[in-house]
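Yeah, one chain of the complex is gone here, protein chain that is, but the others are all in their spots.
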Amino acid sequence: MNVIVEREKGLLELEQRIGDLKSLSEQHPEASFVNEIHALEEKYASLQREIFGNLTAWQKVHMARHPMRPRATAFIAALDEFVELHGDRAFRDDAAVIGGIGRLGGRRVMVLAQQKGRDTKENVWRNFGMVHPEGYRKALRLMRMAEKFALPIVTYIDTSGADPGIGAEERGQSEAIARCILQLTNVRVPVVASVIGEGGSGGALAFGVGDRIIMLEHAIFSIASPEGCAAILWKDASKAEEAAARLKLTAGDLKALGIIDEIVAEPLGGAHRDVEYTVASLLREQGRALDVLSALPIERVVEERYAKYRHIGSWQRENERMVRGAT
Amino acid sequence: MNVIVEREKGLLELEQRIGDLKSLSEQHPEASFVNEIHALEEKYASLQREIFGNLTAWQKVHMARHPMRPRATAFIAALDEFVELHGDRAFRDDAAVIGGIGRLGGRRVMVLAQQKGRDTKENVWRNFGMVHPEGYRKALRLMRMAEKFALPIVTYIDTSGADPGIGAEERGQSEAIARCILQLTNVRVPVVASVIGEGGSGGALAFGVGDRIIMLEHAIFSIASPEGCAAILWKDASKAEEAAARLKLTAGDLKALGIIDEIVAEPLGGAHRDVEYTVASLLREQGRALDVLSALPIERVVEERYAKYRHIGSWQRENERMVRGAT
Amino acid sequence: MPSVTDWLRGRKRQLERREPGLWVKCPECSEMLYRKDLELNLLVCAHCSHHFRMPAIDRIASLIDGEFHEIAADLEPRDPLNWTDVKTYPQKLAADREKSGVIEAVVAGFGSMGGIDVGLAVMDFFFRGGTMGAVVGEKIALLFEESARRAVPAIVCTASGGARMEEGLIALLQMAKTSAALTRLQAARLPYICVLTDPTTGGVSASFAFDADIIIAEPKAVVGFAGRRVIEQTIRQRLPDGFQTAEFLIEHGHADLIVDRHQLKAQLIQVLEILLPGARRREALA
Partner (left out) sequence: MPSVTDWLRGRKRQLERREPGLWVKCPECSEMLYRKDLELNLLVCAHCSHHFRMPAIDRIASLIDGEFHEIAADLEPRDPLNWTDVKTYPQKLAADREKSGVIEAVVAGFGSMGGIDVGLAVMDFFFRGGTMGAVVGEKIALLFEESARRAVPAIVCTASGGARMEEGLIALLQMAKTSAALTRLQAARLPYICVLTDPTTGGVSASFAFDADIIIAEPKAVVGFAGRRVIEQTIRQRLPDGFQTAEFLIEHGHADLIVDRHQLKAQLIQVLEILLPGARRREALA
């Protein structure tokens, strides 16, 4: 069960009661419910702050997986223009990836997005946002097209990770992910990547290498799912909550580590509480990043991207450890 | 039934009788069979000249399809070195294509070959030399590798054509063939293509664009199989022999049309009568072509290749026809 | 419908002779359609949206803003193999010129589309089944080269039974000729869009058609390398419905999008405007 959905229940009940009271007061203007409504609204606001004011890593994991969370399609729908381009030209069109050309606030862009479904039927079609090799290969084809036509690349990341299935291994998902990452490290157009929900493992990174990495406030970006991590390290999946905390997978943690560039605030209660606001905020931030990058010579953009990735991760010399006596 | 195999039967009988007589004369040195042997040998030689001295197009089609005809592996085996490289990196390794790096008379080369089987089992494995999309994609990968490492490309063509099956269409053989042709038209290394057996349709052309096109004397290179052509134009596959003659698919016809560059002579009776000689002859010719091309700047090689293909096929102006009164 | 040049009008008059009947039966829904209405509806059935095969001239008129400057208009095939089957090759060509109103299976030239200068070649299935011989190859190659020279995108609408048998290997090698010319356009980083229309098979599908940057297919268009009958004879079973259709192409990853004929011009303009950094537009005439 999603812990955020659980915690929302009380809120939704209150919302319902406030709504009922409001329509009652409209039907009976003679009776005054002003005080009652006010009291409930105060209670609602304080409960909301209590629940959402300071989410733990584990709660953010569930926020990122919230069934009502806006999908990539919500952001794509807000572009000025979008023409979806299908297919890897070899095997299949993967519905877990939406790719195409369009305009973001007037700017020409190539869009590459990972798309989860909203209901069971769409999730089966979209493979729950788990990209198959042909989805990465579609993305790779479009990255090359973006380079050919000097279209900056904008990505939306929302996947629990690569597909753990037979077909994905048979058709070489390792190679497919590797080629996307390689291409993004030196594609000669600006790349702005945004994590909007779950950014899981290599599957996310295939769309997550760029000049600016933006995360929604409650999105996560992680080497592995907390459950997977706990299973590996503690041999105990129930330690997932502890793993989530240790993995430093929240936007705040990753900004502090210097790995991501921007955090886009979500409405109190999460992106799904005000999709329009969330979408507009992220698009504004993406547009800003594109403007900064487009003003630079592309050689410099690619060089700075190289330097950035080249310097991720620090180390010490053997003798430093010896001196400090650390073991 | 293969018409060449039919015609060979009398020859093989004579061969047998000569052999028998020779071993008899070894066992019985007292009896002299010299005259008998000599007579049979004369008969054999004259029959051979009669059968093979002037093959029709239709007979050459059957020679090209002869079950004992040397396959690409015979030529590859005669290279100084060969390291087979497998796979398209996406779907499957296609056994109808053998690709790899090696040395031809000391020269570094990338080899791309279409391979038919020798027996039923090998033919099932090799798909009778009909290349699947992943076979073309393996070849495409290796063409790019050849360009990266400045390895001249040597191809061996021996296919009845592309695979007329469901999977081949599902996985986009049109696109796969198109990409190979496109790549060969401007790959920045010399390309020497050789038709060793059947050169059928687009499937052959995917390996058949290059700076020098060499054909074995009895190989064919055709827009379609004579049977297919007859079925389309006469609605009558039994007109295949006539179609073969009209299609100008023999090495001699194509040299006269200026479409191929060299013809390598086969032993009387066909390549399979002396595989070693045939292989050595073709490799020598390929080596010569490589030496000529390698001595030129690659820009010039690619330009000349462009000019060559750009000028294949002539036309007339509408008014020329009007003037001549042709309809 | 946008205006066409005198040349096109002349050709169109020729065409009007080709099928005198006033009514046409839709092969998909069997509805009887009034020819004039059908042509005004871009040869799309008003009842079931079936896309009829479209002559090159109608296609050009439906896509180009105004004037269309045809290139290599007067090229005609020679008869390199002295071909005869039931008829001679020149006899067949003459009959097809008469029937189709075009003098070869492709019409190529330059014009503007929503104010964007483009090179456009349209194949005509009514001429020798849209097959590619030396002249088709030449015109397509010229289109690519000339588009590169003018720095404009190229669009090709395909409709073809493949390479033209009567020109033998010379026809097959047009696959290489057109591909070679395409590399000029690619080197100039100019967009090349292919519109696959019913049917596109053989040597055309396996060369410039699938080399495009963006591949658009008309609804239900049949596109593939091997013909349906050949495959059925080989595998000895009936192919599933929808095999090798535009929808099949999308499912299997081979085309970018399916566009209804009524939206085609607008869709092409939109794609070009996004792909071209500062789309070289003339004052829109459409």
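Chains: A, B and C, in written order; residue numbering restarts at 1 for each.
Everything below uses one rule, namely that a contact is a pair of C-beta atoms (placed from the backbone, for glycine too) under 8 Å apart; a residue touches a chain by one contact, two chains touch by 3 or more.
As the structure is a computational prediction, the values presented were derived from the model and not from experiment.
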**Request:** Name every displayed chain that the left-out chain is in contact with.
**Result:** A, B
**Complete:** Among listed residues A:Ile4, A:Met145, A:Ala162 or A:Leu216, the absent chain is touched only by A:Ala162
**Message:** Going by the contact rule already stated, which one of A:Gln173, A:Ser194 or A:Thr278 would touch the omitted chain in the full complex?
**Reply:** A:Gln173
**Prompt:** Of A:Leu21, A:Ile37, A:Val83 or A:Ile259, which sits in contact with the chain we cannot see?
**Reply:** A:Ile259
**Message:** Please identify which residue in A:Val83, A:Ile223, A:Ala265 or A:Ile298 touches the non-displayed chain.
**Reply:** A:Ile223
**Item:** Positions on chain B where the hidden chain makes contact
**Value:** 81, 83-94, 101-103, 108, 134, 138, 145, 148-151
**Message:** Even though one chain is hidden, which residues of chain A still touch it in the full complex?
**Reply:** 162-166, 168-175, 177-179, 181-182, 184-186, 201-202, 205-206, 209, 221-224, 228-229, 232-234, 239, 246-249, 254, 257, 259, 305-306, 309-310, 312-321, 326-327
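To be clear about the criterion, only the chains that are shown with their structure count from here on.
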**Central chain (distance from its CA mean to the mean of all protein CA atoms)** = C
**Prompt:** Roughly how many whole angstrom separate the Cα centroids of chain A and chain C?
**Reply:** 43
**Centre-to-centre distance between chain B and chain A (centres being mean Cα positions), rounded to whole Å** = 55
**Fill in**
Expected list for chain A, residues touching two or more other chains, is 89-91
**Residues of chain C touching at least two other chains** = 210, 252-254
